[in-house]
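Yeah, one chain of the complex is gone here, protein chain that is, but the others are all in their spots.
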Amino acid sequence: MKRVPGWIVDVISVGFLLLIWHVITYLNLVPRTFVPSPIAVYGKIVTGLIEGMLLEQTTNTVLSMLFGWLTCSLLGIVVGCIIGIWPFARRAIAPVLEIFRPMPPAAVIPVAIAIFGLTREMSLAVIVFGAVWPALLATVHGFSSIEPRLQEVGRALEISPFSFIWKIALPNATPDIIAGMRLSMVISLVLAVITDMITGQIGLGSLVVLASRTFDMAGLFAGLVLLSLIGFISNGLLQLAERRLLLYR
Amino acid sequence: MPNLAPFVVVAALLLGWQFALSDPTFVSDTLAPPSAVLFALWKIATNGEVFREIAETVISAVLGLALGAGLGVVVGIVSSMAKPIGVAIRGPVEILRPLPAIALVPLMTITFGLGLKMEVYVVAFAVFWPAIILTQQAVRQIEVQLIEVSAALELSAFDRTWKIILPSIVPYLIVMLRFTAAIALLIAVTVELVSNPRGLGREMMLAGEAFDPARMLAYLVVITAIGWCLNWALLSTESLFLRRRTRS
Partner (left out) sequence: MTAIADGRPKDAIIEFDHVNFSYGANLILSDVSFSVVEQTINCVIGPSGCGKTTVLRLIGGFIQARSGKVIVANRERTKPTRDVAVVFQDYSRALLPWRDVYANVSLALEAGKVPRAERKDRIEEMLSLVGLKDHIRKFPNQLSGGMQQRLQIARCLAQSPKILLMDEPFGALDAMTRQILQDELLRIQEAQKVTVLFVTHDLEEALYVGNRIVALAANPGRLSRIVDIPLPWPRNQLTTREHPDFLRMRRDLFDLTHGHQV
């Protein structure tokens, strides 16, 4: 038997899932009021994107996510590098950061609302504060877990501290950093959705809430489909970048 | 010598925070000094309300975890033992997994109404996908020889699962549980923050709306502490298991 490429199998299986969904709604196996047909959802997405608010809602959510993710990644890498490289900071600060690790990112929302009100700044602050931890902690770990041998190689070659960070420590930490950034991306999307839901700012989160209030099930599912697509695509792109960067493995 | 530096840092942060807000003329709707937070903690602990809220949140997190992780393990094992099933579900898993579970809250609310049930299902959805993936990874770790032994013994599929696969993936399942338990707690609190009128998340939101920052921060401390305890408890279980494995 000839091997079928993996992605074709995936497309077929996802298509099959859609077909099952269609058949279930077509045969009225579940009430239409709860689960709309995929065709209705597709129609909603197309008309929404062309003439409705859907495009704006989608771009807003994506932009919040990207802004939060880029900020946290930058912040996490720079601060994480300093803490990971500097032995004193590693001893004094890294354990303190661990306190924040189990804190649910969304739990800072009430605090942020108290400080910023129901504003866009509040959303961005929450996204950055909540999503920075994976990138930060992974970077600290990556920088503090340099192979001792490589440090000796660096010493034997009399490499300057800056070159050491740039040529040895940073590439050494890259797998950890990318893993952290992937997690940060997921949390950024989640927090973008949650803050939209709470503040009612234009975005996919508020779309889902509004659609549920008006029992617009096709609209609600349209939001869910777009959200999972955003998550799927962003994660896929990062995975691709990861594979490219870590080709040497 | 134990590493005291982090404690010094924490103490300095707390003192700085206390000092910055200790001006008696300073009244804030948004920030409270650590002493006030401590006092609020004492209050909610002594009148017992915090334990009621913890119970509500933890119960939905645990039920959701049991449901989602349980199903996830079953799907994970079945899909790694029967290759065609594994291939068939890979696409749908990859496309559904990135959907933020919280976005399901409105749909679940329409379907089940507010309350425990809805929260449990949202938690279960969030936990289900990572449970599948981590279980599949765990099965992949099993030594090929073990599988060959079970084939040579002509064990039935049930016996193979029960006597070979499950025991050999137990340590990995505990790691999986630690990972998913953190997600479960996080999602439960978030569902409460967003809309569900129960548990720690709701109390925190209410305190914020009532401009009672000390109480709000006290609940934030409680939530973080629970996450910390949960992680610690599962880490201990993990090392207990690992120790027993290596000893025998």
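We just call them A and B in the order they show up, numbering each chain from 1.
Heads up, the rule we're going with is that a residue touches a chain if its C-beta (ideal position, glycine included) is under 8 Å from a C-beta of that chain, and two chains touch if they have at least 3 such contacts.
Please read all numbers here as calculations on a predicted model, not as lab measurements.
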Which of the displayed chains are touched by the chain that has been omitted? A
By the document's definition of touch, the residue of A:Arg120, A:His141 or A:Lys167 touching the omitted chain is A:Lys167
Hidden-chain contact residue, picked from the options A:Leu150, A:Leu183 or A:Ile202: A:Leu150
Touch assignment to the omitted chain, from A:Phe88, A:Phe162 or A:Tyr248, lands on A:Tyr248
Take the complete complex as the reference. Which residues in chain A touch the chain that isn't displayed? 147, 149-150, 152-153, 155-159, 163, 167-168, 171-172, 174, 246-249
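Here is the rule we use: only the chains that are shown with their structure count from here on.
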Would you kindly tell me how far, in whole Å, the mean C-alpha position of chain B lies from that of chain A? 18
Residue numbers on chain B that touch chain A, as the complex places them: 3, 5-6, 8-10, 13, 29-31, 87-92, 94-100, 102-107, 109-111, 182, 185-186, 189-190, 193-194, 201, 204-205, 207-208, 211, 213, 216-217, 220, 223-224, 226-228, 230-231
In the complex formed with chain B, which residues of chain A make contact? 6, 9-14, 16-17, 34, 88, 91-96, 99-111, 113-115, 186, 189-190, 193-194, 197-198, 204-205, 208-209, 211-213, 215, 217, 220, 223-224, 227-232, 234-235
